[in-house]
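Of the protein chains in this complex, one is absent; all others appear in place.
Showing chain A:
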């Protein structure tokens, strides 16, 4: 097996707590027990009446978050899943459940539970697809007393192919197999504020409270004075192209054909790569000069934008063909929805002459002028 860098990164999560003393959303209760027994066709009298106990196999159900989602779990789970989603392992299937029942659960019991990541497998290829088995161990308690344990194994994998027999592989673009999603950003406690800002259509720059230096991308401490104290300022949105490269080949399907001109809601909106890749007439995804630079699988510009505030950010330049992007070109911040769950800050070429002359022929990867340091923010000027 070739070296698997992702596996190495996944192993870092082994032993980490996903949830510590998380409360069940509801106390153990008769209605949920009854609904369970009805669904399972289970008429065991032990689960009914004044001395009822819950069916032991309901153990996990008392910890499920339902539609409202979990609040208060550690970011470990999200980070682990983001890592796998980013690698294309967007699907999940449960494979193993091992439960031990140490004490019956009765209506009125309030449970708490702890979950740790027990193990991560190396990359495995199954008939569903290739991915990684993740095993968690949950301990469920009532009044501090261990009531049961639950070992749970899932396969998080990249599906082999969606089954859509009605759409042959050679079919023209149209509703059919889903396009892979762009990789998810890895959001952690050090950069969560940035993505919260993006969700609110603000590009937030960190500002050191020790020395007022601005920094981007987000870091836990100041590169200048080392202070961990910071607040944020919102970028005004103006910037210039400091440097850029043009991505020619190979095309990544996840980066193809975003209907950037139409804003949100261009796809049916499901979370596994569902923008169907059809065009709506506002962006035909070809290199005819109207393409915005992110809409085609073919060449697109990846630019280092220097914001008016002085820090730089890597992003796309849109609104101009890739071969007309120039160093010094003025750009304006926009937010591009690339799928139902992901918006990204991008930069639209603004009207007006370049602030610096173009110094080279565009469009060839070798023509890159490297940014001198994309990580080093500068103070306000």
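Basically, contacts are C-beta pairs under 8 Å (C-beta built on N, C-alpha and C of every residue); 3 or more make two chains touch, one makes a residue touch a chain; residues count from 1.
Keep this in mind: contacts and distances are computed from a predicted model.
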Request  = Look at the options "GMC family oxidoreductase", "MaoC domain-containing dehydratase", "Type-4 uracil-DNA glycosylase" or "Histidine kinase" and return the one that UniProt uses as the protein name of the missing chain.
outcome  = "MaoC domain-containing dehydratase"
Remark   = Of the candidates A:74, A:119, A:136 or A:232, the residue in contact with the absent chain is A:119
Remark   = From A:100, A:190, A:229 or A:341, the answer for touching the chain not displayed is A:100
Remark   = Considering the complete complex, of A:4, A:38 or A:341, the missing chain is touched by A:38
Ask   = Quick one: which of A:21, A:64 or A:211 touches the chain that's been left out?
value = A:64
Ask   = What residue numbers in chain A mark contact with the hidden partner chain?
value = 32, 35-36, 38-46, 55-58, 60-61, 64-67, 91-101, 104, 119, 121, 124, 126-129, 133, 135, 153, 155, 159-164, 178, 270, 272-274
